[in-house]
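Below is one structure, written out as structure tokens; comments come after it.
Note that one protein chain of the assembly has been removed; the remaining protein chains are unaltered in position.
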Amino acid sequence: MERVERIGVSLDRKLLSMFDKLIAKKGYQNRSEAIRNLIRQQLSTESLSNPRTSAIAAVFLVYDHHSTKLMQKLIDLQHSHLLQTISSLHIHLDEHDCMEIIVLRGRVDEINKTAENILSLKGVKLGRVNLAPA
Amino acid sequence: MERVERIGVSLDRKLLSMFDKLIAKKGYQNRSEAIRNLIRQQLSTESLSNPRTSAIAAVFLVYDHHSTKLMQKLIDLQHSHLLQTISSLHIHLDEHDCMEIIVLRGRVDEINKTAENILSLKGVKLGRVNLAPA
Amino acid sequence: MERVERIGVSLDRKLLSMFDKLIAKKGYQNRSEAIRNLIRQQLSTESLSNPRTSAIAAVFLVYDHHSTKLMQKLIDLQHSHLLQTISSLHIHLDEHDCMEIIVLRGRVDEINKTAENILSLKGVKLGRVNLAPA
Partner (left out) sequence: MERVERIGVSLDRKLLSMFDKLIAKKGYQNRSEAIRNLIRQQLSTESLSNPRTSAIAAVFLVYDHHSTKLMQKLIDLQHSHLLQTISSLHIHLDEHDCMEIIVLRGRVDEINKTAENILSLKGVKLGRVNLAPA
């Protein structure tokens, strides 16, 4: 079991009152829980700004499945040794287009480099990378 | 079979030469294919700026699975009558955190409204919505 | 002078230790100051998700100044009654292109609507809206 510490925080009455309204709206049980969540979010964001952080990414793509080279590249990506593919989800949109979501692990810089390569391929209509520290 | 039209486009020699280099790098077979892709991308982006467009969205979330209310809300979302959930992907990150990707269809404004509700819930550490016209 | 309150926050030793490292790196004097800043950021983000919030926006544009209609539209915008232009900054990039940053006040929804109109105008090469609650 983890040791719990208790710290004191001083803040203006007005700021506290606005914060209390927000945490009630969001459904937090108490201020500690809400502040812990803020701290965890900040640590996440901070760690992703380091290119060598281990991260997990969901690469979101819409592409024309007639671009056969693209499908090959996506498969190559999923077998690359730098990145470890965990899972992927393929959705048929219409006679031309597919949506594909590829979840992979790797370093932030390697994920971004690979994603840039994919998103600039012919046939890709939309693409985005969603990152979380792993 | 669809009817194909042929149009003429005039552009500076310098711009054309930069474009030719780019399409070679990306692997397009010819200028028509590259320009068709640009036009399709612009039509996609444009249509998503209309709140009433039918869209498909991948909602990307990292959350603490001890926040039981959140899991209930996510399930409620997937059974809401406004949005039609197609698929979802759940990945166990560590003892606290899960990544969840929910693919759903609906109007752009309804997707955004729901996503905002989810992303502001307690326990959500990271979240983003990826949209494509459906 | 504003009344200051003091609240207690409990958190795991490990989370506290990571937070302490982060606030030292960023140069905060103490935990209270860092937590107040986190709370203020969250209140800012939250308030911008309400379309009726009063906001201040920096609209960032790169455009071809030969598109004379665009310049007229930008001037019209700056004299619109819904939005109040505070300031603008115009930078000559090269023989074709200008960068323009327009700072304006208004409701979030009005700012976004106007920005969308501008960014879809002919001649606009790049554009983005940066929002802050006012």
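Note that the chains take the letters A, B and C in the order they are written out, and that residue 1 is the start of every chain.
The criterion applied here is as follows: contacts are C-beta pairs under 8 Å (C-beta built on N, C-alpha and C of every residue); 3 or more make two chains touch, one makes a residue touch a chain.
Everything quoted here is computed from the prediction, not taken from an experiment.
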{"item": "Missing-partner contacts on chain B, residue numbers", "value": "2-16, 18-19, 22, 31-32, 35-36, 38-40, 42-43, 46"}
{"item": "For chain C, residues in touch with the removed chain", "value": "26-28, 33-34, 37, 40-41, 44, 56, 58, 60, 62, 69, 86-87, 89, 91, 93, 99, 101, 103, 120-123, 125-126, 128, 130, 132, 134"}
{"item": "Interface with the undisplayed chain - residues on chain A", "value": "46, 49, 116, 120"}
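Quick note on the criterion: only the chains that are shown with their structure count from here on.
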{"item": "Residues within chain B bordering two or more other chains", "value": "120"}
